[in-house]
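Only a single protein chain was left out; the remaining protein chains are all shown in position.
For chain A:
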Amino acid sequence: MPFTATPIVGGDAFDQACRIGQEADRQLALIDDPAGHLACLRRHWDSLAGLGWLAVAMPEEAGGAGGTLSDLAALAGGAGRGGLPLPIAAACGVIPRLLADQPALLPGLAEGQHRIAFIPAEAAVDDAADVLILASDGSLTGAVVGIETPPDPTHLLLVLGGAEPALLLLPARARGIEARHYLRIDGRPAADWRFTGLAVEPAWVLGRGEVVARRAAEARDLGALLTCVEAVSAAGALLEQTIDYLLNRVQFGVPLASHQALRHRVAEMYVEYENLRGLVLQALRMAAADDGMPWRDIAFAKLRLGEAGRFIAQSAIQCHGGMGMTEALPAIRLARRIMMAEFEFGDRTFHAQRLLDAGRSAA
């Protein structure tokens, strides 16, 4: 029996998420135009909201399921394995966590009518002059790029960093906000946002000060952890599919799987996969043992995801030969997803920098 990956957190939620992911991936592969693609994603968004995914981590008193990190990990893992191109880590984990103290918003969030794009304080900008600034008169200026979004976002949840941290919830169609929507290479919806003197109403400011910065950092770490779970799970599926391809693809009269060079490459992928799985398990264990986020364990896992994930994705493409350069196979769509996961919630140097800085200040 060839290799089958074991879920980090298995169960019904994992299976369901995986099934929906595979279904979405299959349907999307048959759709050519971006509008059709978005419509399909929207259908799946509405159905997973209907299934209660967005309320999994919300407190019970707010109508949520009061789930644990483990419940979130089951969803993220299943979505990763199925290749679901929707922002599960942000929608189910990061955003509910940041809005936990906003009871008025939670029902709409849980039911999926509030489709919120999360803009972290570390969001990328094209130009240094674009860094977001909330002026003392309450106007917001600047531009951020490459922001992952749900389909048809209704709101933006924005963390402002710097000396005066703030958490803002903006209606996506307010005057002074311009959006450019597109699909990323992993098929997920994304947008660039420009703010030109947007008049921020006082009710849009959900919080200010150090507490915002701290909670936003924790939420980002939760996002990084769920992204790792998702990517490990995708990597397990990618390994299976690569092995399957090598077993069935015949050249020169023999299956590719008979060649030691390819077998060893797959063995190396597996070692990287296992090592990453170990780190993610450890981070999940630490997170379950404590209320706060174990940032150090998460940073190590995310750092390794950069290294190991890239290696696994590139090796899978190489093992598929010319087919690895096409968009035809689910395996290669998983590979692109794993590559993208590196750039979400802090890339490898971001997390390396945190760890090195902490080491220096301890020395």
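Heads up, the rule we're going with is that contacts are C-beta pairs under 8 Å (C-beta built on N, C-alpha and C of every residue); 3 or more make two chains touch, one makes a residue touch a chain; residues count from 1.
Operating definition for what follows: contacts and distances are computed from a predicted model.
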Chain not displayed: protein name in its UniProt record ("Electron transfer flavoprotein small subunit", "Multicomponent Na+:H+ antiporter subunit B", "Acyl-CoA dehydrogenase family protein" or "Spermidine/putrescine transport system substrate-binding protein"): "Acyl-CoA dehydrogenase family protein"
Touching residue (missing chain; options A:Ile243, A:Met293, A:Ala316 or A:Ile338): A:Ile243
Residue, one of A:Gln113, A:Gln251, A:Asn275 or A:Gln318, that touches the chain absent here: A:Asn275
Which residue of A:His44, A:Arg304, A:His320 or A:Arg333 touches the chain not shown here: A:Arg304
On chain A, residues whose C-beta touches the chain left out of the figure: 1-3, 239, 243, 246-247, 257, 260, 263-264, 266-268, 270-271, 274-279, 281-282, 297, 300-301, 303-304, 307, 352, 355-356, 359, 363
